[in-house]
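Removed from the display is one protein chain of the complex; every other protein chain stays in position.
Up next, chain A:
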Amino acid sequence: MPTVVVASPKGGAGKSTTAVLLGTGLAHAGAEVVMVDCDPNRSLTIWSKRGTMPQRMRVLSDVTESEIVKTIKNHDNDGKIIIVDLEGIASRLVSRAISQADLVLIPMRATTLDATIGARALQLIEEEEEALDRSIPYALVFTMTKAVKSKQHSGIEKSFREQGVDLIEPPLMERAAFSALFEFGGDLYSMPEQGNMEKAIENASLFVQAVYQRLTGDAQ
C-alpha cells in the first residue's frame, strides 16, 4: 500500500493536522491506516491518547532517523496506507522518509515565510528523485486559510501554479474543529460540535478525496 509523507521544514505549517485529517478521513472511507509519528513534539501520539482511536487506525510513536525506512518497509506490504508525520526541521529523517514516499504532501500557510521555507522541501524532493532515479509525486496544500483569500495567498498560489507545482484543492481552512482534534482526539465524526461541523467535515472530506485521487493516479 502507498506511503504518504507529510513534510515541511517549517514548524507550525499544519503537518500534524493535515496528517490526522488525512488518516481519519481515509480510515472513515474504509482503509486501514498506520500513522507514523516522527515528530519529537509527539503531536500524533498526543492526539491518539486524547480520545478513542477511530477504527482501522494505529499510531507508531517515536520513530527515529535510523528506524524510519525499516518501519515503513515493515508496514507497506500488509494492506495498510502509511502516513508519516515529520518534524518541522530540515533533517536526514525528513530525507529518508521522502525516499520511501509514494506521495509527499507539503502543508503550508499562505505566507511568504512559509512558502520560502516550504520550497526547500520541494528542492529536496527534486534532488532525491534524481538520486533515486524515480519520480516522487508531491503536492502542496495550503493550511489555515481564510474564507477570503489575501493578496499574499493569491500571489503565492499563482507563483506555484506557474512553476507547475501540484496544489491540492480544496485547501484546509482555519476551522475550530480541526484544531480541536488535538483536544478531543478521535475524528471529526466523534468529537463534540466545534463551530460549523458540517463545513469542517466537507472541507476535510474533499481534501481526502483529492489526496486519494493522487494515490490512484486519477488526478493526473
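Heads up, the rule we're going with is that a contact is a pair of C-beta atoms (placed from the backbone, for glycine too) under 8 Å apart; a residue touches a chain by one contact, two chains touch by 3 or more; residues count from 1.
The criterion applied here is as follows: contacts and distances are computed from a predicted model.
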Hidden chain of the complex, named as in its UniProt record, picked from "HPt (Histidine-containing phosphotransfer) domain-containing protein", "Partition protein ParB", "Cytochrome bo(3) ubiquinol oxidase subunit 4" or "Formylmethanofuran--tetrahydromethanopterin formyltransferase": "Partition protein ParB"
Selected from A:E128, A:D166 or A:E183 as touching the chain missing from the view: A:E128
Selected residue (touches chain absent from view) among A:N41, A:T64 or A:S154: A:T64
Touching the absent chain when the full complex is considered, from A:Q55, A:T116, A:S159 or A:T216: A:T216
Where the missing chain touches chain A, by residue: 1-3, 9, 26, 29-31, 64-66, 69-70, 73, 76, 79, 81, 87, 89-96, 98-100, 102, 120, 123-124, 127-128, 130-132, 134-135, 201-202, 205-206, 208-209, 212, 215-217
